[in-house]
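The chains shown are only part of the set, and none of them has been moved.
Lettered A and B in written order, each chain numbered from 1.
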Amino acid sequence: MNFASDNWSGVAPQINESLMSNGVGSAIAYGDSELDKSVEEKFSEIFEKEVAVFFVGTGTIANSLSMAVYSKPGGISLCHRESHMMEDECGAPELFSGGGRLAGVDGRLGKIDIEDLQNKLDRFDPNFVHYGQASAVSITQASEVGTVYSTDEIKAISDIAKAKSIPLHMDGSRFVNALVHLDTSPAQMTWKSGVDILSFGGTKNGCWCAEAIVLFDLAMADQMAYHHKRAGQLYSKSRFIAAQYDAYLDNGLWLELAGHANKMADLLRKLVSQSSEARLGWETQTNEVFCILPIGKAKTLQEKGASFYEWHIPAAMENKPQKGECLYRFVTSFATSTEEVIEVIAGLK
Amino acid sequence: MNFASDNWSGVAPQINESLMSNGVGSAIAYGDSELDKSVEEKFSEIFEKEVAVFFVGTGTIANSLSMAVYSKPGGISLCHRESHMMEDECGAPELFSGGGRLAGVDGRLGKIDIEDLQNKLDRFDPNFVHYGQASAVSITQASEVGTVYSTDEIKAISDIAKAKSIPLHMDGSRFVNALVHLDTSPAQMTWKSGVDILSFGGTKNGCWCAEAIVLFDLAMADQMAYHHKRAGQLYSKSRFIAAQYDAYLDNGLWLELAGHANKMADLLRKLVSQSSEARLGWETQTNEVFCILPIGKAKTLQEKGASFYEWHIPAAMENKPQKGECLYRFVTSFATSTEEVIEVIAGLK
């Protein structure tokens, strides 16, 4: 019973089959194969716009190169105080952006508070170099804590960024989970709402290792090509990522996998709400469910074979765990079964 | 007829099968799965010594993090003037080492000249900070131009580096091709000859995307873990590299694949030697064959479906192409067939 992370799950069979069939025969290396090219075109179709696509190996790289291509001397990028870039990337954005800084923005439920963002951006004064200069705003969709920005919220943040002439980046490590929840189009959730660059994740949703940087601003593509290569991300057998995306984006597999994961989370949320042993830490909209459990109950569950992590309590959390309780994160994935969800809740009793 | 590069070739079926079978079910992420651990142990067995292993996505990253972990302010690493780090990594070693410099050492046939290395190292004076400080020596085994250092040669270079208290790195993008040629042990070709850190390549020899940094100096492992994560190389589904190596290192598959590639190159060299239309640029020992061809003949061959690259003429090359001729590189791989080799030579007539 894996509820530890969606990246503990294996790989959707269709992805592996694509690797099998595309692994035969020779093909031009370094991203110039026909498969690479055709998958790149698929991205443009999906986003209803010509985009520049760069395959990379991890979400950390996708985020970091997004910061890098928009970096400036003394540059500061604003992102949520508890975002992945802030908490889990070990200085990668700083390294790739040549020493840029990340500044944390406050906000409830893992989402940037617009007023705090505005205040923090207003502190930068172009006539006062001491403080540095703003270089980007980054949001996470779905957020680290399972919540989702509406397209209006994205637009509002983008407007603030645009007024300061800086780009909006979206960390889409769980992009599809948010997309399915909002039931909107990829175009609407990104460039039509003002997103300039996107980390488009596949790994957490059934791929082995498939992440992509999607540039809506084509003017940056030339320099991104050098950032990409310099970061060691120009894979010789680049088609191993292309092959994964080929299957992933075919016949709506990506939507189906994320839809399943979300549905399993819906079920889990419902059962938690009905349970007298557990309660939700806060409402989430995607495949992450945060529960407050008595510590002993959590231990018992783990002994019964369920894997899940204790979670750091967000600064802005409202109903914090009480004595004897802790906050735990349960993540569902394409591979989670209804039985597992029922079993894990049953284990609470 | 792919002679363009060994990284144009697909993937050995055993590798794909391992991906298939290991893609089912959940496993701890970020390198802590049982498979990851067991493959790491395999490395220690193979090298007859406890080693620290870090899986990475490309040879560029493996080389660059090797430079990074031994970096110093004002540091300069010495490598062959025409090495991959110098010519083909777009500033990655410089980025990851925080601005370290690479300095080119001369040498015939892609191999570092010991006297030139000694002279260049002797210029560094610990009492004269202006010039910087030496931080590492790096050799490529097999070299970029198909040649191989003997273990005595490696030892001699290592002795020079050790006398200056700097480490010896080996770029082993084609490690196994060299190993098979020398018919020696991995231990003998590395730490027993004074190598401190190795980029161990699998991608060019039948894997999809499997490279590893092998640290013989365990004292550096703690900091390498942070370099590795910061470079975006701590893959969540790290087992996708482990699974490749698991099959690769099993039952001598790695040796078999490289042995085949070398044998195909032997045949190619033999046929070129017998040909009146082509001649060898220089003697090589592994799966790269450099030929001087009349430009027209080369074009004809390419029109007949053979892919291969024109090659930059090495500064120290002795019998350079004459008017109307060019230098071309032919690379064989695990997937090259005897028929292809015969056909490509036949195409010359």
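Observations on the model:
As a convention for this text, contacts are C-beta pairs under 8 Å (C-beta built on N, C-alpha and C of every residue); 3 or more make two chains touch, one makes a residue touch a chain.
Quantities reported herein were computed from a predicted structural model and do not represent experimental measurements.
Of the identical protein chains in this complex, 2 are displayed in place, while the full assembly in this structure file contains 4 copies of the same sequence.
Keep in mind that, in the parts below, only the chains that are shown with their structure count from here on.
Note for the complex: subunit B touches subunit A at residues 2, 4-5, 7-11, 13, 15-16, 19-20, 22-29, 56-58, 60-61, 64, 89-92, 95-96, 203-204, 208-209, 226, 229-237, 240, 307, 335.
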